[in-house]
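Structure, as structure tokens:
Shown here: the complex without one of its protein chains, the others still in place.
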């Protein structure tokens, strides 16, 4: 099973990430992100509620998604971060940019 | 939180055991079993559904309960064993005695 | 994949949980039951028959070392070397506690009924039956060698009783 799920509705792509987003699992997400970016989405919702752990490779994948969508004129909404992932975003001061 | 729960109804005592019943957790259960046996129960239901792991110390605690209740003329019903605990009961050929 | 994993912990029951987890992970490297379950990075159920056999046997060996060899007082280490290969897992466990004669351990009674249900003396029997091979060599250091092969047929990896 993949550590993420993508669902596409008209005008919105939803990405749910679960478990551990790390150096071993981030490469598969990065491929999915490339596919998402290729669709030039207007709005991407990222649900981090089921995410338990993240490392810098996982953060890099999310940053790539964020920059890619914004660079194409779209919007990203990240929600649900808790525990260790939230601590990491705060440490990196990304909580403000990501609006967590 | 204790690895077990006891509920008493008239004529029946129900014991639910969860997690790991092993050399580190069995002593607390053995104390509880002494209390249960002191009530000379006519019927004890043991639910092993939430039990993930057992070792020989855990088995010994259950045998003590079984023998104690039967020795006092009562009945024991053990149900719900699965995975590793079930494999251990089968290996020890206790599945037949315990009616699993 | 024949590199080894080595874990050394103090010889008390406090460290049993850590050791059991590592052994469960080593079993998973052989059985292929996923190590990084994306749904729960730390999920660690023991479900696969191979993992069940390895973990069940190892728990008994660890308990016995802490209780009988180190007499619940610690004072020495338990050294565990796990060598996973494609087909089997070999675990060597060393301690510097008191040695014993494994041939003197009485077997379990062959037929169990309600009255003969054992309340002890099951550990070595569980470990032997769950594994393909279990040897003990008194030391120092005392050396246990646990070997479990990955079965290819169905229902073939738990117990041989």
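So that you can tell them apart, the chains are marked A, B and C in the order they are listed, and the count of residues begins at 1 in each.
Rule of thumb we're sticking to: a contact is a pair of C-beta atoms (placed from the backbone, for glycine too) under 8 Å apart; a residue touches a chain by one contact, two chains touch by 3 or more.
Everything numeric here is computed off the predicted structure, so don't read it as measured data.
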item	value
Option touching the unshown chain, where A:15, A:48 or A:94 are the choices	A:94
From A:14, A:43 or A:64, residue that would touch the chain that is not displayed	A:64
Residue, one of C:26, C:54, C:134 or C:150, that touches the chain absent here	C:26
Residues from chain A at the interface with the omitted partner, ascending	22-24, 52-53, 55-57, 59-60, 63-64, 66-67, 70, 83-84, 87-88, 90-94, 96-97
Where the missing chain touches chain C, by residue	3-10, 14-15, 17-18, 21-22, 24-26, 29, 35-36, 41-46, 74
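As a convention for this text, only the chains that are shown with their structure count from here on.
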item	value
CA centroid of chain A to CA centroid of chain C, Å	41
Distance between chain centroids, defined by C-alpha means - chain A, chain B (Å)	46
Residue list for chain C, restricted to those that touch at least two other chains	none
Chain B: positions in contact with at least two other chains	none
